[in-house]
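One chain of protein is taken out of this complex; the other chains stay put.
Chain naming follows the written order as A and B, and within any one chain the residues start at number 1.
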Amino acid sequence: MNRMRASKDMWLWISGAALVIGLALATAGNRFAAFIIGIVFLNVLWTAGMNLLYGYTGLVSMMTAGVAGIGAYGTVKLFLDYGWSFWFAVPVSAVGAAAVGVILGLPALRLRGFYFVLSSLVIQVALTLVFIYFPQFTNGDTGITQIPRPGLWLPGFGAVDLTGPGFEIILGLLALAGVAVVYMIIRSRMGAFIIAIREDDLLAEELGIDVTRYKVMVFFISSLLMAVGGAFYAVYTGFISPRSFDVLMSMNIWLMVAFGGRGTIAGPIIGSAILVPIPFLLQELYQIKDIFYGSLIILVTVAMPAGVYGTILKWWRVRRQKQNTAVAPVAIKRMPAE
Amino acid sequence: MNEILLDARQVEKQFGGIRALASVDVQQAVGETLGMIGPNGSGKTTFVNVVSGHLSIDAGSISFAGAPISGRRPHAITRAGLTRTYQAVRVFSKLTVADNLRTTALAAGREEGVKDSHVRELIHWLELDRRLDAIAGMLTLFEQRRLELAMRLALRPKLVMLDEPVGGLSAVEITHMMKLLGELKTRYSLFVIEHTMRVIRELADRVVVLVSGQKIADGRPEEILRDERVVRNYLGSQGA
Partner (left out) sequence: MVDPNLLIGLSMLTTGLVLGAIFALTAAGVTIVYGCIWLPNAASGQFFLLAPLVAWSLSTAMGWSPILAVAAVLIAGLPFAYLLERLLIRRFYDVPDRNIAYFVVTLGITQILSGVFSITWGQWSDQYNIPPLAEGVVFIGPFPLPANRLIALVGALALLGALFVGLRYHRFGRALRAVFQNREAAALRGVDVQRIYLGAFLLGTSVIFAGGLLYAMAYSFDLSVAWSMGITAFAIMIVGGPGSVLGALVVGMLFGFVQAAVSVFASPTAATLSYLLAMLVILLLRPSGLFAR
């Protein structure tokens, strides 16, 4: 049974990788389309982190963009100013960003409900101010431009060219890895615990689950995903500024998770795939992006709290449920021995 | 008397101006079934809440199985072997029965989840076999109470504190539940809060009476239920 599931999973990931590579190669001739695909991949990675936090654990964090920003600025600093290899700078600054995120978020994680949301928002706004007012690290409001793409040397392949579709492939595989991490967590006992925390944290604690510990772990892992995404965003677009990582980004990522279907593996992917390209395709109407996303936030909250995929799933379950409803007979049986 | 399992001494709890627990002393021996009765708002649920770590105490001390537990987090107290149910039944109402049990089994360190032999026996005993795929919130109250009980027993506790286990059940269901509790009593130490005197009379080895946060009586049920002060302060008004 377990082996069957494992091999089924394996095929799922392999076809995911094939799809990702196929998408990147198919758009290779059209830089505009390729760029949209690349940004979708980055958002899939970010939404995977947000999904773990919000979709599965029930924590609405508004400081996710700030953490991504720390990862981005940290990587760029190490990469450009200290001459580190990009591939070494990313994990170091991602772990650093996640650690900072946890240290900042730790006191807030003790708070419940709305107070946690508000604290995370306050931290996000403070981080944005820090990005603006510490120009020695961030170049302030102007931002950092012309960040070069890193080179990559693979044993057996030699130097790989990352200016073309190579980089989209890397972003796609990264996104896939992020989704796989979330998937594996959800399948594990930790997954059962964080869902329990989302459903009723007091009851989870009552059953012996160390709620704070799991919240911190989830926060750390999702911060890692956010920060890695931030680092790759920096070298992919070549430009970062405090505005790239402001509260609007946190809200947009939240929206993609909620719109696609929180607490499902496919939902956030669907959300990113639908919502990311829209502002690009609006072209000269790019200005109304905020109005569009803002309206969607309200619409999703009011009309479709389960999201696109969640709604489909629900409908499907109801159909299946109708086919097997059984009632338990009443007869007293022996109590099990201790 | 047997070895002491739960030992609460001079426990105080205030809510604003209300003194919900006023220097309450409660001792329970291993293997004993202790009943707690008292009028509405007399502090019974508050007592369970402070023992299980959901509320902090203002003064006094609580120890369980020989170790002090006041000030410890609820999950640590659960792991020490003390579990409780809620007056308003509490399960993960949006998850399936199977997922409720799986989560609990995993929390108790049973990696097999619902396939764990002990959990399977509990499912069978509490007749949840046919309901495993149902969403917990859609079950009848009696089924939810049984699920709640199954989850607590899956933790293999030393003490189960039940806050009004038959509250809201029909007469037939009460009889059924009492049979279950009667069997439970032979293996676990139980602490039972009830307004239904039948439950107390048939199950409890000893009864504590709370009125306005104060313990006014403590003894065998047949004496307590006839005690003049208890009748005047509680049973009289209840007409039981």
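Side notes on the structure shown:
Basically, a residue touches a chain if its C-beta (ideal position, glycine included) is under 8 Å from a C-beta of that chain, and two chains touch if they have at least 3 such contacts.
Keep in mind the model is a prediction, meaning the values are calculated, not measured.
The chain we do not see here touches A in the full complex. From the options A:Met10, A:Ala26 or A:Val122, the residue with contact to the unseen chain in the full assembly is A:Val122.
The hidden chain makes contact, of the residues A:Gly22, A:Pro107, A:Pro148 or A:Gly238, with A:Pro107. For the chain missing from the display, the contacting residue among A:Ala24, A:Val44, A:Val60 or A:Val182 is A:Val60, taking the whole complex into account. Annotation for chain A: contacts to the undisplayed chain at residues 60, 62, 107-108, 110-111, 113-115, 117-119, 121-123, 125-126, 129, 133, 248, 251, 254, 287-291, 293-298, 301-302.
As a working rule, only the chains that are shown with their structure count from here on.
Those residues of chain A that touch chain B in the complex are listed here as 189, 192-193, 195-196, 199-200, 202-211, 324, 326-338.
Chain B meets chain A in the complex at residues 52, 54, 73-75, 78-79, 83-84, 90-95, 99, 102-104, 106-108, 111, 118, 121-122, 124-125, 127-131, 133, 143, 151, 155-156, 176, 179-180, 183-184, 186-187.
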